[in-house]
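The complex appears here minus one protein chain, its other protein chains still in place.
To keep things simple, chains are lettered A, B and C as they appear, and every chain counts its residues starting from 1.
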Amino acid sequence: MAAVEEAALDAKRIREDFPILSREMSGKPLVYLDSAATSQKPRRVIQAVTEFYERSNANVHRGVYELGAEATELFEGARATIAGFLGAPEPNSFVFTRGSTESINLVAHAWGRRFLEDGDQVLLTELEHHSNIVPWQLCARDTGAELSYVPITDDGLIDLDAVAASFTGRTRLVAITGQSNVLGTRPPIREIAEMAHEAGAKILVDAAQFASHNPVDVVELDVDFLTVAGHKMLGPTASGGLYGRPELLEEMDPFLGGGEMIMEVHPSTSTYKEPPWKFEAGTMNIAQEIGLAAAVDYLTEIGMKNVADHERELTAYALERLTAAGATVFGTHDPDLRGGAISFWFEDIHPHDLAQVLGDQGVAIRAGHHCAQILMRRLGVPATARASFHVYSTPEDVDALVEGLEAARQVFG
Amino acid sequence: MAAVEEAALDAKRIREDFPILSREMSGKPLVYLDSAATSQKPRRVIQAVTEFYERSNANVHRGVYELGAEATELFEGARATIAGFLGAPEPNSFVFTRGSTESINLVAHAWGRRFLEDGDQVLLTELEHHSNIVPWQLCARDTGAELSYVPITDDGLIDLDAVAASFTGRTRLVAITGQSNVLGTRPPIREIAEMAHEAGAKILVDAAQFASHNPVDVVELDVDFLTVAGHKMLGPTASGGLYGRPELLEEMDPFLGGGEMIMEVHPSTSTYKEPPWKFEAGTMNIAQEIGLAAAVDYLTEIGMKNVADHERELTAYALERLTAAGATVFGTHDPDLRGGAISFWFEDIHPHDLAQVLGDQGVAIRAGHHCAQILMRRLGVPATARASFHVYSTPEDVDALVEGLEAARQVFG
Amino acid sequence: MSLDDLYKEVILDHYKSPRNKRPLPGATVSKNRNNPLCGDEITVHARLDDDRVAEVTFEGQGCSISQASASMLTEATHGKTVGEADALAREFRGMMEGTVDPDEDAFGDLVALKGVVKYPVRIKCAVLGWDVLQEALGRPAGD
Partner (left out) sequence: MSLDDLYKEVILDHYKSPRNKRPLPGATVSKNRNNPLCGDEITVHARLDDDRVAEVTFEGQGCSISQASASMLTEATHGKTVGEADALAREFRGMMEGTVDPDEDAFGDLVALKGVVKYPVRIKCAVLGWDVLQEALGRPAGD
């Protein structure tokens, strides 16, 4: 099988770094095919968190004593590591948040409510995750801005003509996924950024999936905001952040108020620190960002290009085997145009039932709307079954999935 | 020494549960007296996090497979544990957040911006931490509400007459600390809640310090909101939450928008889940809340009454020794009226220099405004030095502090 | 846990050959709801005759559990008074919460759904049709 011969990375060896992968589920070896929901964590990330608590735990930015300085160095060092991973021009253009959802809400408050006006347009796409829709709905409610959605092609792709046709004279922001968590589709971000800027609009990329599976360079992509979900890129839950173009971060409102983001507090007004600290109120997710930096180091050692290649090989293999087994796979079947989140429908079996039967075989896949109800309506299905990959996924995982489908056919056939 | 003879808990034994306490700092055994900034973590909490990642990691609420159900059970089980610890009437009255700061911001957005109107009053006190001031300033800016501050007595206490005198016909909310992070002062919450309710106002208690050192019963205190900082009560960073009276949570706006907090998403509007999930957008701090539940179990085994008693004993001892050494201790000296955050000034030595010299002796204390600039102005000092305790603190820690003062006197005397 | 507990014969039978799955001309009430988790959707039509559920049908789509439960529901409540149907809905919910041990006689096929209790994520699927029914009967349940 081609995928194995010219493997981009040694997934078998990598698997040994992930303690959870040796557990069983429902009495069978665990086959984890739900990395788009959350990734598993390598030992090194878990240890980075443990070591922080066992050796360096202190609150940051304020302690004069050595332990406090150590914790601050680890925390700000994590910022530099993660910013560098994204090609950010400077560490301080990366704001720590709990993940992609909080990052998008941050922009919707600190930039959106500050700069959007009645009648302005925010351009989304039919691919978007609820986390890149609902914050804009709430922002639109407060500002009078309007949302519109670039339609996808029947193949689940974003067509540049469709994007061009969606701009109005009032388009102020394009908020778009870097990689669909349902179809794996990757819109042409570089080109859309150019169109946005020509139209005088900003562009935000929801990179919850994109950044965890592809090399990212925010300067080359020329985007204004890019959000990161640490827990999907081998990092701890509650880690992640927001890259923001420095000039934009500078002029934005604060988001959450509290300790650490201020310069001076008077009874009715306050002055704020410079970005990124202006957006980091109260005690932050210190251990988690340090863990995410360990994940980023781990991914960098593997090489993000290899991660993407591995994903493409697995996706090609899975598309071939699922289709042969009789599944209907949504979105394009061209593995060069998509990442490895594969949504499918199998015979008359409801995805929920399918996932249940598969789960009983030790195979973890997701069933549902994947936080993308707008896309589900466009696809004309109430839900899909979804398999998704990360560095530790193997062709054997795909084989187990396909065998599981046979079991489901027996129960429901 | 009295404190040792009738000890409320065995701090020496407890210390063995905290791996970090056996490290050195600046070449000396670590004497950690900065628990009000963040507490250290017992092995059990660190292990709960590790075990989650090694054995049960999956995204919650959505997985049909066993691993997903397991993770959901641990996460919702943590909610029940923490809610129970606070005496909350039902687990679902506890919303997960990153800590006290995010919780207060949540209320300032979801309740404040929804219900406060031009000219309404939000009543704070001069004791408040910036995290219980700045969110209200931002909310006031957006709603036209006004902030006022109950003055403290010269002893750093909140006098009920002063509270009564601060109410206006337009008071809608009293937002008050449960325990000052600077002076240790504990305002009489039960009585103030009664006054607030009589005036038709709600009461929010910032329990970042209070809940980590005292037994809490939200029903008995009769408060409307109470915020918790997990990292200060032996839990992981990025853990914590908000207790909210169920009827209030019910009628509040959403806060952050995104996946998981919705029922149905349509292009321009959405419907939301019931509380608490309505306020939990995107992937949450899963491992962290599970870690916090382990911390709560640990504290419950020790007994919060013993934690409070231990703190009182240590505070009494520290007040006595610091005063004898020539330090000026701010706030009341009555250990029954205060918890163990002890701010002091020592001779002509600036707190920052003091903390530096102490740090060199292995003694970690904090120097600065402690995110309480309004209180600093009231005390008439630019900064204070602060020592603070938790279950692992001992009279010997206080002794080391006092010895360190002698060293500082030698450098600066 | 074994899958056989969940996907019992009788459940699969109701799923594959649902009873009373059709529109109901002359219905006096019709209510609709969906379960956003899995995209299940159920409409319950009922013709109420005085205080009695004279006829009840359902329409919708979804997983085997939600569809089988709705199918069984139409059989179990047919001819009952509104009060009896509501009581049955509440008993059913009790069974799902593990607080009620079902009376096999009153429950009939519904007993087969007891296995769902062990799969917490699926409980909402089993309860969906009953929520809609109670709403249709004017006895809405708390979520």
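The rule is short, and it goes like this: a contact is a pair of C-beta atoms (placed from the backbone, for glycine too) under 8 Å apart; a residue touches a chain by one contact, two chains touch by 3 or more.
Keep in mind that what you see is a predicted model, and the values were worked out from it rather than measured.
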The omitted chain touches A, B
Missing-chain contact, candidates B:19, B:112, B:339 or B:368, resolves to B:368
Cross-chain touch to the chain not pictured, restricted to A:10, A:73 or A:334, is A:73
Answer key for B:70, B:280 or B:360 versus the chain not shown reads B:360
Only one of A:19, A:42 or A:63 touches the unshown chain, namely A:63
Answer key for A:247, A:264 or A:334 versus the chain not shown reads A:264
On chain A, the omitted chain is touched by residues 62-64, 66, 68-69, 72-73, 262-264, 274
Chain B residues touching the chain left out here are 26, 350-353, 356-357, 360, 367-369, 373, 376, 381-383, 411-412
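As a convention for this text, only the chains that are shown with their structure count from here on.
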Cα centroid separation, chain A vs chain C, in Å, comes to 38
Rounded to the nearest Å, the gap separating the Cα centres of chain A and chain B is 31
Per the C-alpha centroid definition, the whole-Å distance linking chain B and chain C comes out as 46
Residue ranges of chain B touching at least 2 other chains are 62-64, 66, 68, 262, 264
Chain C touches at least 2 other chains through residues 1, 36-37, 119, 122
